[in-house]
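Okay, here's the structure, questions in a sec.
Here the complex is missing one protein chain, while the rest keep their positions.
As written, the chains take the letters A and B, and residue 1 is the first residue of each chain.
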Amino acid sequence: MNVHALPILTLLTLVPLIGAAIALFSGRHARVVAIFTTLACLLLALFIWTRLPADGSIGLVERAAWAPSLGIEYHLGVDGLGGLMLVLSAIVTLMAVDAAQHRVHHMPGLFFSLMLTLEAGLFGSFTALNFFHWFLFWELSLIPAFFLIKLWGGPKRGPAATQFFIYTMAGSVALLLSFLAIFLSTTNKDTPGTMDFIQLAQMSASGQLAQMVTAHLGHVMPWLAIGVLAGFAVKVPLMPFHTWLPAAYAEAPSPVTMLLTGAMSKMGVYGLLRIALPLFGPQIAAMRTPLLILAAATVVMGAWAAAAQTDLKRVFAYSSVNHLGYCLLGIFALAVPASGAAQQASQAAALNGVILQMFNHGLTAAVLFWFISMIQFRSGGLRGINDFGGLRKPAPIFAGLMGIALFSSLGLPGLNGFVGEFLIFRGVFPLAWIAATVSVLGLLVTAVVILTVIQKVFNGPVPEHWAAFPDLHHGERMALAPVIGLMFLVGLVPQLIVNTINPTVQNLLAHWRF
Amino acid sequence: MLSWTIYISFAGALVSALLPKDKPVLARWFAFAVTVVGLGLAVAGYAAGFSQPRQVFIDALWVPSMGIHFLLVADGISRVLVLLTGIAAVAGVLFSWNVDLRTNQFFAFYLALIGGVYGVFLSGDLFLLFVFYEIAIVPKYFLIAIWGSTRREYGAMKLALYSFAGSAMVLIGLLAAYVTAGSQSTTLAALAHAGLPVSFQMWCLPLVFVGFAILAGMWPFHTWAPTGHVAAPTAASMLLAGVVMKLGAYGCLRVGIGLFPHGLDPWGFTLLGLASWRDVFAWLAVIGIVYGALVALAQTDFKFVIGYSSVSHMGFVLLGLMTLNQIGVDGAVLQMFSHGIIAGLLFAIVGRVVYDRTHTRQFAELEPMHLSRRLPFAAWAFVFAGVASMGMPGFSGFVAELQVLVGAWRANPWWTIVSGIGIIVGVAYIWRVLQKAFFSDTLPTAHELETEQEHKLPPITWPEIAGVVLLGTCTLVVGLYPRILLDQIEPAVKTLLAGGMQ
Partner (left out) sequence: MTRQVCYVFFGHWRGHEAAHESPKVMTLPLAILAFFAIALGFVGTPAWPWFHAFLENRTAAFDLHGFLEPGLGLLMLTSSLVVFAGLGLGWWLYGDKSPQPEAPDALEKSAPWLWTPLRNRLYVDELYDATVIAFYAWWARVADWFDRRVWGGIVTLVAWLFSLWARLNRFLDVHWVDGGFDKSCEELSSGGGLLSRVEGGRVQNYLRILAAAIVVLTAILLWSSRP
């Protein structure tokens, strides 16, 4: 079997859809179907990871004509960035399905079917190289997410789910309109326009794209950039377009929150790296200062708002905003015309850090919400930060493992959370020292927040009613062990990932123009 | 032999009227057979169209002294719309399976309406087109007045009056064009090549365009649509929104733009920022998009929401027409097909699946009914249809809107930007309706649960499932593989815009 002839990326997207169809009619056994499907996807994703081109270019390409007069083409491919996101999505979905063990009381078939559809949406958008295909999965993944929140969520799930859906769609419409303008500009009398990301990136790098847009529509390039950024600003999110996030994360059932924070938020960052920066480099560079201010605000205010929360899910929701802010910081900081090897090295460091942070935050945040769901299950629904105390005594293993995850989120060297943040700061300090300095506050505040959580939940005296708090049982330990192990592994040996993504980083930076 | 669709529809109408009144089963199966045959012909004719872009079916002299021909032709646009009619006709029959009152007459009027619509799409002669256009109005009136619901006489009369007003305008334009072209012939091809003077076109176009656009639901001549749709029985509103509104748009394209293209040229002066009839109609279309969506957002009656959403979507069609470029007009035609299917699906769910069981369309009464539990088929079918309606990629509406928006960017960026607002509001009103009607958050009280057990809602029948599957498949197929329609639309639009023969 010739591996290169097998459309493995299409297969990867199809497997969860088939699994979803089976799960829909499996009733009580839907979770088993889901576990098998997500395991299969994980194996496929890891296989794809090993098959990535060594020079960091796009590999495993699949192309077919679809609707040429509209520039629509079936074009799939992955490089290090896409491949890493595929692995992350597969891991996070597997974890989420595992975490949904006791949480789904009604309509389990539909629940797991929706989760698998969401996974297909993630795979589809990370492998797409044509706008139509990418946008299709970008939008479609909102529907299962909406229903997962709406039908199984907490008391205020209706408004939370609705705001999440409509807000994200509004951003998407702005993105669509801007992209259509781009498509129009690349049309000329004989050839239809192009929606191909790679082709458009090349045209942008050579300056041709800006010329074409100006010829067709006048000086609208900055506005188009803003439109495209708007779509991603809501998704990542960038402050102040983030208000949908705390409510959605808090009201969603925890397995769904794992998916939202672990993988869906990365769609936005991926979009910035795949679409916004390559096509609108000079425009983003021109808007760099306000964007850096917003990114720094996201980092700092996200962390500080986390400090004021009493609901554990909201604490980590805001903490997610903070951690994704580092990605945004890195992205906007590297949007400068590189002048010299030192600056190029900083850009490479920042970009490597961003991609690593995407993976690490996805992993860590998903695990944290998994732990919260376990706490909630054991406590009969409570998850306030002040509801607990001294859980370290009755549940030492739980405290230990969650402690590891918490310290990773804090950015302790030796765990995975540190490497991404370190590289980002390493890259951003020379490029944008003011934003970097301000963002350090975010690191400090996050540390305080995390330590406060540890202190209030795990340390201190044990109230009477928690003396019998059950520790992790065997099955849960087996499920968590590989994930925690992975945190140590990536934290201690980040080369495992960096060796594959660094060529992609160099490749991307070589083609971007600011 | 696409022309046979017309003949068998009218023949079927005649036969259906003669069927016994008290045997509804006979009437509905007969109507189903006729419409399925019509669909089969439409599909076959469409497939044949790939190799033969322009088909002439019959060209007989009808009134030789006036040069009126009984001329039936088809190009890509006509074939797509005939296909739409075929699909909508079958779906309409499926969703009217439960009509028990005077069923034979119901389907007689229904088939007559279908026949008229087929006729309009296939006419190559302006007079013939007008005749079929008028023929289609009469059954509409009766369908609404006899089998409708809320305020049916008022709705039917309003619809008829608006339609006749529009037709009157078209008739004046038709006669004027005929005379100015030398009173030789009324075929569309002849009139297109008659070299009508620009000054003539400048006033004839708006007259004819507005006349047709009334039926297409252009703002501010749209208010017949919500009232009419609400008053009509399910099948009639499916056809009304799905196909009849397209008659107006088709007339705008084929007659308005086809015969009087220079009517859209710049006037030479600017008034309130408008420089031509093109600008006027484009802005009216854009207003329709946003206005229709906003009003839909504020409704309390389920069907009114869908009625206004039709106004909003037809705005896209009219906007696409006014872009006057290949991709915009392609999008307009595709949107005609797409909206026909999606509107049909929406009205079917609202009317047949929900209203016929709950006997209410008010959100205040639907919310406590928890229809997502009691009618899951309706709820999820509506999710599907609603998502298609809001322009989600993967469904036909997205490709159509994409093309219209690109065309609009080229013509005037402001049209695009304002339409974008309409799209966002479109998401909002669909999502509001979805939650209010099906997925409300209020938990049922014990008393309500008891009542539910006593008054179980009738189960979903096979015709409803078949209808939903038919329409749903169409929108999905076109959404994922738009070339299946675009490959015929594009050449036809190209020829039309180049001023070639119809």
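Everything below uses one rule, namely that a contact is a pair of C-beta atoms (placed from the backbone, for glycine too) under 8 Å apart; a residue touches a chain by one contact, two chains touch by 3 or more.
Please read these numbers as outputs of a predicted model, since none were measured by experiment.
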**Item:** Neighbouring shown chains of the undisplayed chain, as defined at the top
**Value:** A, B
**Message:** So one chain is hidden, and I want to know which residue out of A:Asn188, A:Ser206, A:Thr243 or A:Thr289 touches that hidden chain in the complete assembly.
**Reply:** A:Thr243
**Message:** One chain is left out of this view; which of B:Leu14, B:Ala33, B:Leu61 or B:Ala298 touches it in the full complex?
**Reply:** B:Ala298
**Complete:** Which of A:Tyr74, A:Trp223, A:Trp304 or A:Phe377 touches the missing chain? It is A:Trp304
**Asked** Looking at the whole complex, which of B:Thr150, B:Thr223, B:Asn412 or B:Thr461 touches the chain that is not displayed?
**Response** B:Thr223
**Complete:** Contact residues on chain A toward the hidden chain run 163, 167, 239-240, 242-244, 246, 301, 304-305, 307-309, 318, 445, 448
**Message:** Considering the whole complex, not just the chains shown, which residues of chain B touch the missing one?
**Reply:** 158, 161-162, 220, 222-223, 227, 291, 294-299, 425, 428
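As a working rule, only the chains that are shown with their structure count from here on.
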**Prompt:** Using mean CA coordinates as chain centres, what's the chain A-chain B distance in Å?
**Reply:** 42
**Sites on chain A touched by chain B in the complex** = 66-67, 69-70, 72, 132, 135-136, 139-140, 143, 147, 150-151, 157-158, 162, 165-166, 169-170, 173-174, 176-177, 180-181, 183-184, 187, 193, 216-217, 220
**Prompt:** If you look only at chain B, which of its residues touch chain A in the complex?
**Reply:** 327, 330, 383, 387, 390, 392-394, 399, 402-403, 405-406, 409-410, 413, 416-417, 420, 423-424, 427-428, 431, 435, 439, 441, 481-483, 486, 490
